[in-house]
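Excluded from the complex is one protein chain; the other protein chains are retained at their positions.
So, chain A:
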Amino acid sequence: MTAETADTAVRPVYRPTAGSRFALWARRQGWRHAVMLVVAAFALFPVLFVVSAALNPVGTLSSSQLWPTGASLDNARDLFQNTPFRAWYTNSLFFAVANASATVLLSALAAYAFSRMRFKGRRVGLVGLLVIQMFPQFLAIVAIYLMFSNLGELYPAIGFDTRWGLLLVYLGGALSINTWLMKGFFDTVPKELDESAQMDGATHAQVFFRIMLPLVTPVLAIVALLVFINTINEFLLASVFLRDTGAQTLGLGLYQLVDSQRNANFGMFAVGAIMLSLPTLAVFWFLQRYISEGLTSGAVKG
């Protein structure tokens, strides 16, 4: 800036013409708008297409256009009446909410121990958590399948086609890289805070629930968000576990809907796809202030 001011002082007074002002704007800002419009179009067109297909009165894939050609709720009515949509949706939300809340609790408990306490096996535990990440749960799908075909005979309540069985499997992955993320965040909370609480006579449980948890809300929110999204989009384990149509999640239901009738059911699928995205969008909306903070606190580490 200083260099430019020095220049103008020597030259005669400079009056920018409309053309040169535009050139300056284009060089500074205009290209940004151009790039962003292209990217936004790329980001938006599948979303636009799915909305248009959901409103499409004909309800087939071949008749769906990028831009809505009509507005009808026929597809929604078909989906709600001709498929077990309500059961699918309830199942999806059950798994996502139950898994997210239980994972946050279990992970936070473990992260608290790893962050604030020194005990035998702490190092092994932390490294072990990293190592087990290399073997994602779904790689053991064959073993989980065989295991639950036996377990289901003993305990029908957690066998295939039940909610509790699949939820248990999901919870087996509760302690994961998320625990590391949380531990890193817990480490940034000054020790003096919980130490002074202990001086005042708080138990370790009170320190955890009353002091720590309120201070680490951002990371709890971000882990809840990630687990919620992952669960609602989980396909592999769910497809092996839930075979009965009524027991399935919305994702599985949609998969079968377009698998059997790729063209005709597309309108119903589009409505379902929007319904499946709504909870994710809502979670994003409510947690947006934590998102960049939480994601980057994970990013800047390491």
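The definition used in the following text is that a contact is a pair of C-beta atoms (placed from the backbone, for glycine too) under 8 Å apart; a residue touches a chain by one contact, two chains touch by 3 or more; residues count from 1.
Definition applied: contacts and distances are computed from a predicted model.
A.B. asks: So which of "ATP-binding protein", "CoA transferase", "Putative alpha-E superfamily protein" or "Maltose/maltodextrin transport system permease protein" is the UniProt name of the chain that got left out?
C.D. replies: Record says "Maltose/maltodextrin transport system permease protein".
A.B. asks: Considering the complete complex, identify which of A:L55, A:A100 or A:A113 is in touch with the unshown chain.
C.D. replies: A:A113
A.B. asks: Mind pulling the chain A residues that touch the left-out chain?
C.D. replies: 29, 32-33, 35-36, 39-40, 42-44, 46-47, 49-50, 60-62, 64, 66, 106-107, 109-110, 112-113, 116-119, 122-123, 125-127, 130-147, 149, 152-156, 159-161, 168-169, 171-175, 177, 179-180, 184-185, 187-189, 191, 198, 201-208, 215, 217-218, 229, 232-236, 239-240, 251, 254-255, 258, 262-263, 266, 269-270, 272-273, 276-277, 280-281, 284, 290-293, 295-302
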